[in-house]
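The complex appears here without one of its protein chains, the remainder shown in place.
Chain IDs A, B and C follow the sequence of writing; residue 1 opens each chain.
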Amino acid sequence: MSKEKPYPPQYYQDYLRLETILDSQKLKSDEYGQHAHDEMLFIIIHQVYELWFKQILFELDSVLDIFSKKEINETHIGTAVSRLSRIIEIQKILIDQIHVLETMTPMDFLDFRDFLIPASGFQSVQFRKIENKLGLKVEDRYTYGDANYCTYLHESDQEKIKASESEKSLFDLMESWLERTPFLNWGETSFWDEYEQAVSNMLHDDRRLIETNEKLSVIEKEKHLTEYAKTEVSFGVVLDKTLHNKMVEDGNWRLSLKATQAALLIQLYRDQPILLNPYRLLTKLADIDELFTTWRYRHALMVSRMIGRKIGTGGSTGSEYLNKTAEKHRIFTDISELTTFLIPRSALPSLPIEVQDNLGFYFHVKENK
Amino acid sequence: MSKEKPYPPQYYQDYLRLETILDSQKLKSDEYGQHAHDEMLFIIIHQVYELWFKQILFELDSVLDIFSKKEINETHIGTAVSRLSRIIEIQKILIDQIHVLETMTPMDFLDFRDFLIPASGFQSVQFRKIENKLGLKVEDRYTYGDANYCTYLHESDQEKIKASESEKSLFDLMESWLERTPFLNWGETSFWDEYEQAVSNMLHDDRRLIETNEKLSVIEKEKHLTEYAKTEVSFGVVLDKTLHNKMVEDGNWRLSLKATQAALLIQLYRDQPILLNPYRLLTKLADIDELFTTWRYRHALMVSRMIGRKIGTGGSTGSEYLNKTAEKHRIFTDISELTTFLIPRSALPSLPIEVQDNLGFYFHVKENK
Amino acid sequence: MSKEKPYPPQYYQDYLRLETILDSQKLKSDEYGQHAHDEMLFIIIHQVYELWFKQILFELDSVLDIFSKKEINETHIGTAVSRLSRIIEIQKILIDQIHVLETMTPMDFLDFRDFLIPASGFQSVQFRKIENKLGLKVEDRYTYGDANYCTYLHESDQEKIKASESEKSLFDLMESWLERTPFLNWGETSFWDEYEQAVSNMLHDDRRLIETNEKLSVIEKEKHLTEYAKTEVSFGVVLDKTLHNKMVEDGNWRLSLKATQAALLIQLYRDQPILLNPYRLLTKLADIDELFTTWRYRHALMVSRMIGRKIGTGGSTGSEYLNKTAEKHRIFTDISELTTFLIPRSALPSLPIEVQDNLGFYFHVKENK
Partner (left out) sequence: MSKEKPYPPQYYQDYLRLETILDSQKLKSDEYGQHAHDEMLFIIIHQVYELWFKQILFELDSVLDIFSKKEINETHIGTAVSRLSRIIEIQKILIDQIHVLETMTPMDFLDFRDFLIPASGFQSVQFRKIENKLGLKVEDRYTYGDANYCTYLHESDQEKIKASESEKSLFDLMESWLERTPFLNWGETSFWDEYEQAVSNMLHDDRRLIETNEKLSVIEKEKHLTEYAKTEVSFGVVLDKTLHNKMVEDGNWRLSLKATQAALLIQLYRDQPILLNPYRLLTKLADIDELFTTWRYRHALMVSRMIGRKIGTGGSTGSEYLNKTAEKHRIFTDISELTTFLIPRSALPSLPIEVQDNLGFYFHVKENK
């Protein structure tokens, strides 16, 4: 870098193209001669949202790139974790920004709402690309009527989105990476045997908790026990090929058995230095999922306070749509739900020494004498 | 105050009873000789929650007191608004604090979870009192099995809660206050006629938006129109005694017709100085509702990450319970949904001059010459 | 509005000019063939900052407009308060956004820092306009060397900023408005006499607190008492023309005596309904000041962690500049410091009944019988 110095001097306003950017707010209410003060905020906050979406896509693409590589080393995972962390910080801002929009009252919004129809946040091309790149499948989208989620978009925009449908998503790449992790191969048989035993003990204890609870009525006990039976079955997801397949078929699980097992091992042995970054990676994915859920949910609350039960500018009952998608559009729930399968540290099979050596490293700092 | 000065000097640690408070953390894991580092956090954060609940109850009681008075003047409403604002700031902390609890990992929790059973946040006496005092009705509570929401509590605690069931709640008192507001009586006939006309125009326009939308398929249009018909009916809540009663019977509305109308007028004419504090009051109530909803919801997400689908320490599938109550335990939804009935400022009937004089005041600052 | 319906349909991406906005990020590192991943974030976050600055200026201009009117009624003040509240919510986002920038490490920044020189946030035209419009005087600016704060800007940009120097600022307009408020004229003599007496009692008590404190050494007592003497003198700001002038000359006070007194009365009698909005207005101004202070301060901490003691891209030791301006560029400190002059409610002279009638209104809600 140093040879070519000095580079031509930059001017802040030009470097950031501020002349263009700050001249891109054209109020429809002004065009129609009915100035509505709050339309400026409406435009600017949506432009800010879209700038952040661009940044999220930029980070997401770089992470997809990393996980598309044939060899993924520790440093790569570290980089991916940093970039996902950045997405998370941006998501927090997306959520906090709703407070700014909430300074616009419903009456203020009514002053220009009719001018915008049917433009609406549902038409954000970038946001749909983000959802696709994360791994939301077309068939898992909440749809309103029969409409495809791209119906209302211009053709060129539809194409951009379709492209992102067919690429490998972060979910897909993360799944393959998990399946390829070497730590699945050590002491496999014995580990899963010991783990199954520990689970069985734990479930047995929990069932007894219900059965011996004197405060529960007969009906309540039955309810609890029925539900508990389901929990027992759910362990099949990680322990049994047939039960796992069944869960996947029924739409209650998505991650492959092999990837599920690898993810669980990462959670269980995350104290191993080499598993620290893989563990952080899984956590970040669950965080991103949770924050988009929170965002949709907070957004729905805000829309509901803004327009009540009226239809949104996009022609749908907006707050309902957002509420429905909040849960339905989650992608990494399997990761969050791995906690179901944790067992106490005391019951955890200890790592055979060869595996420890293979997996991690021990780095002892000795006294300086 | 000045005569009795000086007061005996106070010592910080004594004034705050720190010796007692800081000696109230007894780890069960220590008692059983199995020290679990994270139990300390578990105890302290719950104690902090309960201290904040005490403060919320203290503010809530003072607001209930204000609204129990025969005469409620403007200053009283101002005081109520300040105290509700304080509750809101505390609620934000309750929500943010979840981040501290999230530094405890599921594995860390498993280290002491079994020692606590069946103690659980569901047993918080103060939180149930808050819900009752706000106006949650016993029959509106989400119940698990047949169990009453007090089943698991000691008898003396059950009594405390029962007492709060029979007192007038904030919802009740706010409703009576709204019904008594004088501004309901002005130009009544003409106002509701003009308002009804404005609503009808607005609905007509909105319906046309659906009918003329070429992008919608026949089926989608039908769906939209069915939904729209519901919206039209929903205006009965504020315009029609019979439809209002029907909505109340069906459990879709709670506020009396008279109170609903008064609340809507406050929203529509909130620019009038005298309606500023009443408007802020209604807004704060909706905020409190929304923040408790967010708190339950965020809490549910956290519990779900902590224990997965396992049963909570209280013997129920914790995260499900919280998720169910998040929406079901809302109390002031009628207030939030008033935005459904807003009409554009341009369509708003203007206040007759006598009413303006009666209602507010105009305080002109003249140039100093 | 209804006659002209329907308006031509809007398309989200076009309405927001997204094609332009999302195409305005050109990385210098790419231009020089040395792609630095984090430059994208650097560009986007600064563009977002500038969009928010535009919104702040838009709200600020509308508030300046309101206070430039000959007659300012209650509703106007209400509108001003809402718009200042919006600025406050935006400021919170400006501060929170620093967390996003902090995901860029110092090493990542070094990868493209040299390409940008001397572009720097110090060149933000909009931010300087905000400071001028709020009321920062040229002579109160912290300067580095002899340089005028516009030295590094293009001429056309310098002109834009100079224009904002000569306009009446929010500080100026707020001061005139305070001077014109009618409530200064009631019972003036008697009020200030009673207030002076109450102050004198309070100060006397406080002095005794120091003198009778047995734990203080002779030297400490002397120190405290010297400082206390200053407090006594400082009351001159609100009570004595000569002392007030002296404080202004010494640069320790800015607000005129008349405006200071009006502002203090608003604080003391803010429970009066008619003073509620004026009180909120003063509070918002102090909030805005405090939040820009916090922003500069947090920004300085971030820069210091990013570049250490190195010079900034603008050629100055960045973090030091920001730290210096944090306190020095405050504008409404006089408002915040009014609390110095509060006296206990019990010592507060009560309002003569004619003044109460004149000032406010009492709006009794009677029982419905």
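Note that a residue touches a chain if its C-beta (ideal position, glycine included) is under 8 Å from a C-beta of that chain, and two chains touch if they have at least 3 such contacts.
None of these values were measured; they are calculated from a predicted model.
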| item | value |
| --- | --- |
| Residue of A:74, A:159, A:193 or A:222 touching the missing chain in the full complex | A:74 |
| In chain A, positions touching the absent partner | 1-2, 5-6, 70-75, 78, 177, 179-182, 201, 205, 208-209, 212, 271-274, 276-277, 344, 346-347, 360-368 |
| Interface with the undisplayed chain - residues on chain B | 1, 4-7, 9-13, 15-18, 20-22, 24-26, 28, 32, 34, 37, 40-41, 43-48, 50-52, 54-55, 58, 62, 82, 85-86, 89-90, 92-93, 96-97, 99-100, 102-103, 114-126, 154, 157 |
| Hidden partner chain, residues of chain C it touches | 106-107, 110-111, 114, 117-118, 144-147, 151-152, 205-206, 209-210, 213, 215-217, 219-220, 223-224, 227-228, 230-231, 234, 267-268, 286, 290, 293-294, 297-298, 301, 304-311, 315-317, 336-346 |
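We adopt the following convention: only the chains that are shown with their structure count from here on.
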| item | value |
| --- | --- |
| Equivalent interface positions on chain B and chain C, same or different at half | same |
| Angle of rotation relating chain A to chain C [CA atoms, steps of 5 degrees] | 180 |
| Cα-centroid distance, chain A relative to chain B, in whole angstrom | 29 |
| For chain B paired with chain C, centre-to-centre distance based on mean C-alpha positions, whole Å | 32 |
| Multi-partner residues of chain B (each touching 2 or more other chains) | 205, 209, 344 |
